[in-house]
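Other chains of the complex are left out, but the ones given are in their true place.
Chain IDs A, B and C follow the sequence of writing; residue 1 opens each chain.
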Amino acid sequence: MPELDPFAGLAAVLGAAPVHVDPHRQARTGVPEVVYAAGKSPRLTLAAVQALLERQPLGRALISRASAEVVDALRSELEPSGATVLVAPNGGTVLAMRADAKPPLETGGVVALLTAGASDAAAADEAAWVAREMGCHVVRADDVGVAGLHRLEAPLRLLREHGADVVIVVAGMDGALPSVVSGLVDVPVIGLPTSVGYGLGGGGVAALLSMLQTCAPGLVVVNIDNGVGAGATAALIANRVAAARNTG
Amino acid sequence: MPELDPFAGLAAVLGAAPVHVDPHRQARTGVPEVVYAAGKSPRLTLAAVQALLERQPLGRALISRASAEVVDALRSELEPSGATVLVAPNGGTVLAMRADAKPPLETGGVVALLTAGASDAAAADEAAWVAREMGCHVVRADDVGVAGLHRLEAPLRLLREHGADVVIVVAGMDGALPSVVSGLVDVPVIGLPTSVGYGLGGGGVAALLSMLQTCAPGLVVVNIDNGVGAGATAALIANRVAAARNTG
Amino acid sequence: MPELDPFAGLAAVLGAAPVHVDPHRQARTGVPEVVYAAGKSPRLTLAAVQALLERQPLGRALISRASAEVVDALRSELEPSGATVLVAPNGGTVLAMRADAKPPLETGGVVALLTAGASDAAAADEAAWVAREMGCHVVRADDVGVAGLHRLEAPLRLLREHGADVVIVVAGMDGALPSVVSGLVDVPVIGLPTSVGYGLGGGGVAALLSMLQTCAPGLVVVNIDNGVGAGATAALIANRVAAARNTG
């Protein structure tokens, strides 16, 4: 009954596919498309992943916020054709690769990741995998929480040894960790608050607000649980530094 | 035209003075009355101070949130009769003493006070002077902010050397300092957030929320800028410990 | 496929276990580690409990916010080896003990607990069990709500008779109870708001805000439902008093 469908008119005129793709985005901005699976049905997510896999030059597609159902759908539909579906250690972030996928081109950029507590790991995975897909080397230390400052020394020494170009600090309850770190290093710090905690200021709100309030210049933030945003910006920074190193 | 005044009826019946006083409060709870001057006219504040000075056994009265006008009123009205009016170094907190005032009885309790930044000093004064009026010894270190952790060592060593029974940590932008401190000491820590900062989470909100969210057990909080509350509770704790020491 | 795992690099360097432990925390701060089970899978919670049981000197481990699934997992995994798993009367808080567990060393500190209503009991359990693990004697009276002031007399008399060193007042809808109590006793009061209530100010927000607003000095607060924080701070206070009594 097409005359009832308000889509009918314009869609024909535009000749548009139901899902728009922006094939030039990565070339234009240096950041790959990531399929955001939250609130999408497994079927819709699968369609987006397949479309992305087809046109992505390296045959790779990242998916964020994937539920167990989405992972199952991806595996049962993609693996028979030889594709690989990898799930991050703390769930949620998924990498799908065609049978002929190639690894991301190593840029030489170095992104460091510190997490305050065990519950910050999933958001950190999301950031790490995005940076990895953008060709960065990722060094990471987990559970370095602010309560025990002595635990911070080893990770800081390591990120200096690896020559980190930028640091992502992931923290939910210990919202002060990014400020502390940014007072101790001379590279930019990206605060990634996570949605842990309960009561007033819970769900990551206190963490985000205290990162915004910090008096430590050199710290910028992304929204609660936005691992993709933190990882992508960190990689943009690291890749620009690396490009300068390579061509300097 | 008294018949228009709805106060008339009951006031006569109760024989009540327009300002009620609670002469037994300090005996009952161990905390002295403090005159809260914010939003009161100088005249009203003066009346309350005079009433308090008359009946307070040691001839001493603390005033919080006193404006310059209030200080002037207190000085011009009280000093001619031999009283003393002392203003805290960062303003706001005032101590009025009759000519025959006696110092508070030393209890032996020890309260430590750490402030994160220079703008936290006025709230710290308020807390310090209350604890002092309750007979405690107050040790204090200012501007130990969380951004430079190395600055924290000397103050912590000192509060251990002085045998602090409780620590008040005053912080506005560096809302994480109380959590950090409470992970390093074995006495209770009271977080006192202060109304500094701007933007989202400004005015002390981020500081209060991150103190509430902290995963460091051993930390309790009072409202933003509530130096009286922090100082009084700290002194209650220290005084109970000291009493046990003295009579143990 | 380790080359895809951004954990790989640093973890090897640090030689770190996936879950960090802080074995010196209790020695340093006097507060034991508590396993926070909310948002953790039963498997992850179990691993944390087992790690804690192994190294905790008395063979005891507290778990907060445990769901029925977590309790089942703990029981089925730990009890076959002779361990005991106790659940608090109102659920959520769990104590696991090795077969050779020893009771906490009695410190002589006395913590009083008052709850305003029946729905405040679970948060009170959490606080009580933490204080108990820290060696305190806990006296408690439930359902003393502010609406009927006459119900407050017996509990207050009792906490005086038991020589309480500190009082925790647990209240969700009757957010005023902590203020009322702190105006009647001469020991510090810790307000523990609970997440009951609906509508505007529901979920414990009104209770927390009115505890923060109270004009009763001598009252400090923890976040909504933070029984661990209230219990730990109360025990720190009581234990310091008790230590002074014992060594005075």
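Quick note on the criterion: a contact is a pair of C-beta atoms (placed from the backbone, for glycine too) under 8 Å apart; a residue touches a chain by one contact, two chains touch by 3 or more.
Keep in mind the model is a prediction, meaning the values are calculated, not measured.
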Number of identical chains forming the whole complex, with 3 shown: 8
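The definition used in the following text is that only the chains that are shown with their structure count from here on.
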From chain A, the most remote chain by mean C-alpha position: B
Chain with minimal offset from the mean of all protein Cα atoms: C
Numbering shared by both copies at the chain C-chain A contact, with half separating same from different: different
Distance from the mean Cα position of chain B to that of chain A, given in whole angstrom: 46
Rounded Å distance between chain B and chain C, as computed from the means of their C-alpha atoms: 28
Sites on chain C at which at least two other chains make contact: 25, 208, 223, 226
Residue ranges of chain C touching chain B (in the complex, touch as defined): 25, 28-31, 34, 36, 130, 165-166, 182-188, 190, 208, 212-213, 215, 217-223, 226, 228-233, 236-237, 240-242, 244-248
For the chain A and chain C complex, residues of the former touching the latter: 86, 89, 95, 103, 113, 118-119, 125, 128-129, 131-132, 137-144, 147-148, 151, 154-155, 158, 162, 196, 198-202
Residues of chain A touching chain B in the complex: 117, 145-149, 152, 173-177, 179-180, 182-184, 197, 199-202, 205-210, 212-216
